[in-house]
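Here the complex is missing a single protein chain, while all its other protein chains stay put.
First chain written, first letter: the chains are A and B, and each begins at residue 1.
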Amino acid sequence: MPNLELDKLLLSRGDDGRAIPGSIAYWYSDFWTYIQLIVETIFMALTATIIGAAAAFLLCFPAARNLAPNSVIFLLSRRFMEICRGVPEILYALVLVFAIGIGPLAGVVAIAIHTAGALGKLFAEVNENASLRPVEGIRGVGGNWFEEMRYGVPQVMPNFVSYTLLRFEINVRASSIVGFVGAGGIGTELNRVISLYSDDRVVAVLLLIVLTVTLIDLLSERLRTHFIGKEHFA
Amino acid sequence: MTAATLAGIGPDEIASVRRMHPQAFGSWRGKLVQWAVWVGVIGYVIGSLWYFDVWKFAYASDRVWRLIAAMFTWKDMETWRYADIYTGIAQTLAMAFLGTMLASLAALFIGFFAARNTMPFGPLRHLVRRMLDVLRGVDQLIWGLVFVRAVGLGPLAGVLAIFVSDTGTLSKLYSEAIENIDRKQVEGVRATGAGPIKVVRYGYLPQVLPVFISQSLYFFESSTRSATILGLVGAGGIGMIIIERFRANLFDQVAFVVLNVLVCIFVIDWLSRKIRERFIGETSH
Partner (left out) sequence: MLTTEKLTKNFKTRNAVSDVSLSIPQGQMVGVIGRSGAGKSTLLRMVNRLAEPTGGSITFEGRDVTALRGRALLEWRATCAMVFQQFNLVGRLDVLTNVLTGRLYHHGFVASMLQLFTASERAFAIRALDRLGMAHTALQQADTLSGGQMQRVAIARALVQEPRILLADEPIASLDPLNAKVVMDALRTINREDGITVVCNLHTLDTARSYCDRIIGLKDGVLVFDGTPEMLTQEMAREIYGAEADDAFAEGLTSTSLGGVPAKQRLTERDLAKNAQLGLAAS
């Protein structure tokens, strides 16, 4: 564990303007860089969640047993989603970093792929529990399969939104780690300070990550209850 | 007013309907908001992808082909040091097993402190819950990094990471299961004059046990997956082998190892489902 010397913790900068090792000022001397990386991390998660959710939305209709136009499409979509889900994000990130180089893009795509699979499965399950009557109503007026989905299934939207917000929370966590293999975000910094054996800095970065994740969790929970509450009173 | 055909609707008809039911023609404000949201979201996504240099994908193709090709052409198979691979897999399974088992036992104990009906004393319960939230909230990989710093590289760090993180999640699950039990059974045991420990043993435990076993098995399976990943950050097991061979550009070996791991996970998944079916099936009479 890092050297936690309480007397040194609160010292401000020394006479030569450099921070004294052991103080909080030293821990966070790269504070501005950290903040930038945290912001990048959050945006990575946001973009990945949006893209992943869009893909999941497109896939969840053919992947629902009661909605799929035929069983081949159903099986294909399900298998595809399972592949996306089964491989952990960090592995995708590893491969993508190799393919397109170091940087946040690898992280975004890796998380987006995993999200598509995970959300897709949840969405498909929600669809399978939905009532088919409106869908049949649309079929009865002469709608094609796409129209059946577009008009017959909007009942599931609140659930979709709730799951997506939950996924955003998880993705913030994931995006803070993928940097470890070079895929952008605060994880890159974590990797750097670990290899420097700078314990204090490691703790500093870890604390920052935990703090960010907790804040996002709280925010997302607020949003979810607000949204679900609004839906129920609509 | 029996305009029975669409063709019969002339412009005066539309105008008169519009006068009586103006909102039926869609409020422009509502449409504007909708369009604004869509434009905003799509704009954000395109913007952020541009910021993240999405065009890198254009340069990626040949490297990806090389990678894929390398993954499928297996050469020099004698030099692959199989012993390391299989020890690694065994190590991963052991890590997962140990970590989950310790976590289940700890969680069973802690669960009672976090459940409303067994810990009526509010402040202590809330304290336990907050601590569990911290354990859960910090991603397992981060715990892995922390423990690698603390106890060095190797499987011990992995076991500790799994232990800590699973204790958090399992405790919460068990406490919820405890809160959902049937009061009457507990009262029945208490009415026989049994002391608190016996009440727990005979009143709560039998009801919680199926959830306990089921969740622990599920977690063992998912721990095997996470143990593999933990290895990537140095916490022991097959992950370390994967990353060392990956860094050495020995992609065919990486593919082989990953295949083995997938097979293992599949087997464990199947086993755990069979056990759960057998066990839960037995108790549901």
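Quick note on the criterion: contacts are C-beta pairs under 8 Å (C-beta built on N, C-alpha and C of every residue); 3 or more make two chains touch, one makes a residue touch a chain.
Because the structure is predicted, anything quoted here is derived from the model rather than measured.
K.L.:
Given that one chain is not shown, which residue among A:138, A:186 or A:204 touches it?
P.N.:
Residue touching the absent chain, from the options given: A:138.
K.L.:
In the whole complex, not just what's shown, which of B:14, B:69 or B:127 touches the removed chain?
P.N.:
Of these options, the touching residue for the absent chain is B:14.
K.L.:
On chain B, where is the contact patch with the chain that was removed from view?
P.N.:
The missing chain touches chain B at positions 1-6, 9, 13-14, 17-18, 20-21, 23-25.
K.L.:
To test your reading of the contact rule: which positions on chain A touch the chain that is missing from view?
P.N.:
133-134, 136-144, 146-147, 150-152, 154-155, 157, 234
The definition used in the following text is that only the chains that are shown with their structure count from here on.
K.L.:
Which integer distance in Å separates the CA centroid of chain A from that of chain B?
P.N.:
That gives a centre separation of 12 Å.
K.L.:
For a test of understanding, state which residues of chain B touch chain A in their complex under the given definition.
P.N.:
41, 44-45, 48-49, 52-54, 56-57, 59-60, 63-64, 67, 134, 137-139, 141-142, 145-146, 149-150, 225-226, 228-229, 232-233, 243, 246
K.L.:
Give the list of chain A residues in touch with chain B in this complex.
P.N.:
1, 43-44, 46-47, 50-51, 88, 90-91, 94-95, 98-101, 103-105, 108, 173-174, 176-177, 180-181, 184, 190, 194, 199, 202, 206, 209-210, 213-214, 217
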